[in-house]
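For this depiction, one protein chain was excluded, whereas all remaining protein chains were kept in their positions.
Right after this comes subunit A.
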Amino acid sequence: MGHVFQLLIYGLQLGSLYALLAMGYTLVFGIIRMINLAHADLMMLGAFAAYFLFQWFGGTGSMAILVPLIMIATLLFGAGVGFVIERFAYKPLRGRTTVASLVAAIGVQLFIENLMRCLPGVGALPKNFPTLLPKVNINIGGYQISSVQIIVIAIAALLLLFMQRLCYHTGFGKQMQAVSVDKDASSLMGINVNRVISITFSLGAALAAICGILYGSLYPTIYVYMAGTIGNKAFISAVIGGIGSIKGAMLGGLIIGIMEVFLQSFAASISYGLCFVILILVLLYKPTGLLGGKAAREKV
């Protein structure tokens, strides 16, 4: 039983990372029906931003002040990069075919990864992510849980709660919903559609950047191509939960994360593949995802 509990914690930590990333996919898809394949690369950028910030400023001041500052800086950095990407790569293509923005997203992904690889001090080799979060082992009933795990899960849960509140209980959330249904009508009802889309992108990107720090803290090896598999699984999470649905992204992330950890403990080599089996099953029996609405039938 204790073993299951420990696996559940691992599943939760991984699942909450997927959920954070899936949130970005789902926000962008929900609002402009676009699959932002470059989304997970924001996570890589976030991880590297924190890595360099710690290299430059590590040792100055106490960790209790420095780490939150690094997190906030990374968050803002992510939001900024998200804004710039949307403004220059996606906005000019808005209103064109879905394929145009899909290809643009692939281009952005290749651009970011290869630009990072060329930068001095980054390169293709993996880097060790610094220990930003305090690491204390806690013993519960003979099983070890690290404080890092608890902090990561707590931060992720807070951010997810924040997003849930933002989308369903604020005026901005209402505007997002309106834009997602009908851009022209929203604009004629006095909503600045471009601004709503920009902010949505920045929000998703900021979440991804924070996700980079959390990921680095749990699995402390970061490299420029790290977005690949994680991004895929997060995207699968979003689709399983019902892409476009905020709660669906959370649910999908947790399902994939927990499944993956449990499967890994039985048969490590097939766990990634089984993600796709789940995806296929969900798509076969509920094509709009577990919490997806009826309107999600979309050709890509």
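We adopt the following convention: a contact is a pair of C-beta atoms (placed from the backbone, for glycine too) under 8 Å apart; a residue touches a chain by one contact, two chains touch by 3 or more; residues count from 1.
Quick note on the criterion: contacts and distances are computed from a predicted model.
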item: Choices "NADH-quinone oxidoreductase subunit A", "GNAT family N-acetyltransferase", "DJ-1/PfpI family protein" or "ABC transporter ATP-binding protein" - which one is the UniProt name of the chain not shown; value: "ABC transporter ATP-binding protein"
item: Options A:135, A:165 or A:286, residue touching the unrepresented chain; value: A:165
item: Full-complex contact with the absent chain, from A:64, A:181 or A:268; value: A:181
item: Absent-chain contact - pick from A:122, A:157, A:191 or A:290; value: A:191
item: Hidden partner interface residues of subunit A, rising order; value: 162, 165-166, 169-172, 174-175, 177-178, 181-182, 184-193, 293, 295
